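Here the complex is missing one protein chain, while the rest keep their positions.
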Amino acid sequence: MMADLGTIAVLLGLALSLYAAASSVAGRLAGIPELVVSGRRAAYMTIPAAAIGSGALVTAFVNHDFSIKYVYEHSNLVMDREFIWVAFYAGNDGSLLYIATVYAGMAGLAIWVGERQRPEIMPFTSAILMGVLAFFFFVLAVFANPFAPLEFSAADGLGINPLLSHPAMFVHPPLLMAGLAGIALPFAYAAGALISGRTADEWLDLARVSGIVVWAILGSGVLLGAWWAYTILGWGGYWGWDPIENVALMPWLAMTAFIHSVMVQKRRGMFRMWNIVLLNVAFVLAQFGMFINRGGPVVSVHSFAASTLGAVFLSFMILSALFAFGVFFWRYPMLRSDRPIESFLSREVAFLVNNFLLLGIVFVTLWGVVFPLITEFASDGSVTVATPYFNRVNGPLFLVLIALMGIGPVLAWRKASGASVRRWLTIPLLLSAATALGLASAGIREPIAILAFAVLVFVASVIAEEWIRGTLARRRAGDNWALGWWRLLNGNRPRHGGYVVHLAILLLAFGVVGTQFFDQRGDFALRPGEAATIGDYRLVYTGSEETPRSDRVLRTGSIDVYKGATFIETLRPWHAFYPAFNQASVRAAIRSTPIEDLYVVPSDFLSDGRLVLRVSINPLAWWLWIAGPVFIAGTALALWPNPATETRRAPSPARPPAAAGPSSRRPVPGGQAEPGSTA
Amino acid sequence: MRTALLPLVILTLATVACGRPEPGLEQRAQRLESQIICPVCPGETLDQSQVQVARDMKVVIRERLNAGESEEEIRQYFVDRYGTRILAQPPTSGISLAVWLVPPVGFAAAAIGLYLVVREMRRRRQPAGTGLSGASEAGLGPYLKKVDEEMSGERDDSA
Partner (left out) sequence: MGIALGLVLAIAIIAVVVWPLFRPPRTSQAGARRRARELQESKAEIYRQIRQAEHDRATGLIEQADLEAQVADLRIRAARVIKQEAEMAPGDSRLEAEVAQARATIQKRGRPDQNKHEVIQGKNE
């Protein structure tokens, strides 16, 4: 029953999204507003259609309806009930249905907001949004039907992939998929405006705000994925430059470039063409990510297995690229702006260099991802491009990019004066030199790490200097310290939200440098009672216990941790072997402190009673995960709507201007009403 | 500018001066582990992998290091057995030299391009930029007045 309902919902979604795209464009071109309104309604109606489809699938999971193939393949009777939500998008078909659902919601919201702010561009924008949605529904209906019946009858299902039984799985894949799909939103605003012939800044605010939102969603998804890898993949790392990780990182980096560069357009009316190019690149990279995820030709630890959808997604990616750049070159003559750059030493140029570096990282990463394919075709001996390549090539670029975070903010728009730049940078440079000397004299012997820490201190002190000087300026205007700082942040939320995000990046970099350069690890095979020593820690394996579970052999080891002679705590990592999957899933036990993580993972319980332990000390890993909430807080601050423009209304003619709400402007002395109120 | 450069000089000297100690056997082994791909698990290096094959290969690495072989010899040993794809980073020879050359060359080219574009955009300034305020101020007088009034209102508002 759920299969029928779900199939109808998917077909309905396909019809609605196609109709919405077609009738918006036709209504607009033929000048029939009824048709545009009807198309818009169809766009909104894709939300219930997709939601009912998803609801049908989740209900089938809850009812253990193994007559549906997808339910049979991704769940069983004994699985933990809460992971039904994960099973919903654990495979190709269900995850596409999830994407269609969440994307329909995002697109509906985008249309609703756009309709209120820029209706003149919306017919084309919603047509683009619905075109992408129609593609998802089309794939669901033709190639990846999650409601396809099982050919035989089964009493129990195969169960969920053990690696997915992790709390991060409730949020990491949904955020990642929503972020990748959502990049269509800012792109659709920009491309819709271009097609409408609105080539000035009509799309700017809509694309900026929606761009920051999807950028934050994608970024959170990537970071949560790193946390998942850290706690479950059992090698003590969190980022492996795996193709799937790379294809999520690349659109995020392109969007990072966009949300920086768009500020130049907002502030100075420059870089119009460039910003469109960045959105196009981000959109195509997002399609590339979905292509690689769905059966692309590269090997990866976490792509959807045995998917045949590669060609379908590749075609859609190529179509997207042709469309995006076709529109761009068609409108190219209308996009020129003649505002000059006044000086090399200006914030405009700093943003250009930022874009240059970010796209450079994207390019280098893309090159690393596709290079093995090139060699595959070009020569007999194929090569692997993995972590060492990416670290060596991208590491320096990231470091320069971070250093730029400390230079850009002190460069004024148009042209910065050398004197003021010197004045601003003296103290941060001194502090960073002191850091380098301090670390070197404290016995740290990693020159690159020292350089990196010095750069981090430099950037952090530039941000601190901004806030201290700004607060001082507000204090001169009569505020106290706390109020002055708060008003400083509040006075220009996008800018200071940006600084908070920069702080999050610094925290992340702090953790990366600590774990990359100072980690220690060892593999030990211990009998009960034996001890292993690593760093200052002594780990005593006291024994293990087996918990009977029907679908797995779950063993929990007990390891007493001593630092010197003092007992600290007992760690209980577990190891679960799933015979049905012939696969083990481990959960590391991590003793996390701001200084270092002690990370213990049971690689294997050997038949002779020994426990194989992978132990590592990951300095500063704690800071990686702190970066997440700070990142979110900064984004929220930057996006917080501005009451000055939100609540300000023209006083109504019936009321005297003086009573017209708390934030209306003072009428001019001549007594006439504020301009705009008479409209 | 000299005052600003001084810390940079100190910084560079400090980082260069401190040098690095000679790595021990275990560190060399772990370095190799991060450079060699596990043959049965796609894309994972030996230190990332959890399977038995990887553990055996780690033992081989340590035995050979103990026997006095150099890191290069051990890498070559694995390349001979499994082919170049066993290395986590491509060798700097033959066709895979391209993977190392393209990024820096592309970067240099793009940097030069960027410089030329900015210089071009700077050139535009002379004809367009200067006359702006004088020419367009005509006829805006009363409105400029109003700007000042509204701004002073804003200031009362936000102070």
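The letters A and B name the chains in turn, as written, and every chain counts its residues from 1.
Assume a residue touches a chain if its C-beta (ideal position, glycine included) is under 8 Å from a C-beta of that chain, and two chains touch if they have at least 3 such contacts.
Just so it is clear, the model here is predicted, and its values are computed rather than measured.
Asks: May I ask which residue of A:414, A:538, A:572 or A:591 touches the chain that does not appear here?
Replies: Only one of A:414, A:538, A:572 or A:591 touches the chain omitted from view, namely A:414.
Asks: Looking at the full complex, which residue from A:423, A:445 or A:527 touches the chain that isn't shown here?
Replies: Counting the whole complex, the residue in contact with the absent chain is A:423.
Asks: Just one of A:315, A:441, A:492 or A:593 touches the chain that is missing; which is it?
Replies: Here the residue in touch with the unshown chain is A:492.
Asks: Hey, which subunit A residues sit against the chain that's not shown?
Replies: So the residues of subunit A touching the unseen chain are 1-5, 7-9, 12, 16, 19, 33-35, 37-38, 41-42, 45, 48-49, 52, 56, 117, 119, 266-267, 410, 412-417, 419-420, 423-424, 466, 469-470, 472-473, 476, 487, 490-492, 495, 642-645, 648, 650, 658, 661-664, 666, 669-670, 672, 675-676, 678-679.
Asks: Against the chain that's been left off, what residues of subunit B make contact? List them.
Replies: Subunit B touches the missing chain through residues 132-133, 136-137, 140-159.
Operating definition for what follows: only the chains that are shown with their structure count from here on.
Asks: Taking each chain's centre as the mean of its CA atoms, how far is subunit A from subunit B in angstrom?
Replies: Computed from C-alpha means, the inter-chain centre distance equals 20 Å.
Asks: Provide the residue numbers of subunit B that touch subunit A in the complex, in ascending order.
Replies: Contacts found on subunit B: 1, 3-4, 7-8, 10-11, 14-21, 26, 30, 34-35, 37, 41-45, 47-50, 52, 55, 58, 83-91, 94-96, 98-99, 102-103, 106-107, 110-111, 114, 118, 121-125, 128-129, 146, 149-150, 153-154, 156-159.
Asks: Note which residues of subunit A are touching subunit B in the complex, please.
Replies: 233-235, 237, 240, 242-243, 299-301, 338-344, 349, 352-353, 356, 360, 363-364, 367-368, 371-372, 375, 378-379, 381-389, 392-393, 418, 422, 425-426, 429-430, 432-433, 436-437, 440, 444-448, 450-451, 454, 477-478, 487, 491, 521-523, 584, 586, 603-604, 612, 614, 663, 665-666, 668-669
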